[in-house]
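Excluded from the complex is one protein chain; the other protein chains are retained at their positions.
And now, chain A:
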Amino acid sequence: MSIVTVQLGQCGNQIGHEVFNAICSDVHGTHGLCSKKENESYHEASKERFFSEEKSGVPVARAVLVDMEPKVISQTLSIAARSGCWKYDDRSHFCQKQGSGNNWANGYSVHGPKHKDRIMNLVRKEAEKCDRLSGFFTIMSMAGGTGSGLGAFVTQCLKDAFPASFILNHVIWPYGTGEVIVQNYNSVLTLSHLYRSSDALLVHENDVIHKICAQLMNIKQISFRDVNQVIAHQLGSVFQPIYTGAGPLHYSRSPLGDLMETLVPHPEFKMLGLRNIPQMPENSLAYSTFSWPGLIKHLRQMLIANATMEEGIDWQVRPPRPGSSIPSKHSTSKSLHFNTSIANLVLLRGKDMHSADLGSFQDPALYTSWLNPQDAFNLWKTPRAFNKYEKSAALVSNSQFLLKPLDNLVGKAWNMFASKAYIHQYTKFGIEEEDFLDSFTALEQVISSYTTL
């Protein structure tokens, strides 16, 4: 089945472009270290998922590009066209001349309603090109105005127009400092609105990816491109075709549907985090070997210790003993660090993945008490290696990963709100203090839900 990607704002467009690049280079650049037949069906599934075919033979991304200013889109379109291995549909983009100016209200209440028809038309056309539509994947940042404000609006429209399709929002969490000053307001508004209309939010934190670039990828002068490429790699490792369940003969039919089914058991819990392993510079790959038990051990510890990458994991963190789970509310320092999950999905790609033993992920202590670990944990795998990594594992987790950043963000936004700073910029476009209060309340609810897992 196919996924239609909606790229919103500068960030969304830059990342979207890298995602298609990563998928394309995975499909064309490697043979996947597997049988030819395997590789072919992988190709086919991947292509159907992300690209449509044009007469010329060049795959055309199933994407709609939306931005309120023209520069990024025109650049993205032309770079993609020049790459030769894939391109965007020339008509499938929408831009205006003047950006949203980092103002969520401007994107949501002004640009959204004004351009709704044209944007939704593009989306509809793209959706009609799919034989079977699995759903929508929107890529946006929370900090700016277009990605966040217009993104929240478009997500709502998608929900209304395609009630039967899934919507997964990929959201970029801004750097802690120094991107946009009103980023905390914008983020609070975005998250609270997405929580209403989206099926799940897949979150990448810029700070985390930046650290990965510096420590794992050894990049000295990190540019946004580097950051985006890491994000694209991680997304690719989740969205490329893979066998769900025990090993059927066909690649997953509804990639988004399967993802929601395994990871979002309750509408109150929609925040997904993504970890992958290994992650290293391409030229070190040749000198590295991996074993499944090693990768899985690391990945599990990353999960329970809430580590963002394989370096610097706190190995002291242990799941709480079955008997002592009640007092954890009074938070001994250890259980504070322990990351409780609602649901986890591990994706293994590469040689011998059948030999991998994931028993350690099925420990009931890892999960909230109201779910059965058999339901809460899922494993998908394929022998087809991903993007030059002989073996790789990705973990998508619905857990307390984001609790702390979310709490911080809401705290900072509240602090600013209490002094009424910048509010006039929002009321100018019709977002009143009431709306802010609603959003704060909604997010406090999310925080408390995750806290009491």
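Structure notes:
Everything that follows uses one rule, which is that a residue touches a chain if its C-beta (ideal position, glycine included) is under 8 Å from a C-beta of that chain, and two chains touch if they have at least 3 such contacts; residues count from 1.
Just so we're on the same page, contacts and distances are computed from a predicted model.
Taken from the listed names "Coatomer subunit zeta", "Phosphatidylinositol 4-kinase beta", "Prolactin receptor" or "Tubulin epsilon chain", the protein name that UniProt assigns to the chain not shown is "Tubulin epsilon chain".
Only one of A:P59, A:G99, A:G112 or A:P405 touches the chain withheld from this view, namely A:G99. Within the complete assembly, A:S74 is the residue of A:T30, A:S52 or A:S74 that touches the hidden chain. Set against the missing chain, the residues A:S355, A:Q374, A:S419 or A:T452 yield one that touches it, A:S419. Along chain A, the points of touch with the absent chain fall at residues 10, 14, 69-75, 77-78, 81, 90, 93, 96-103, 145, 175-182, 210, 213-214, 219-225, 227, 410-412, 414-416, 418-422, 424-425, 437, 440-441, 444.
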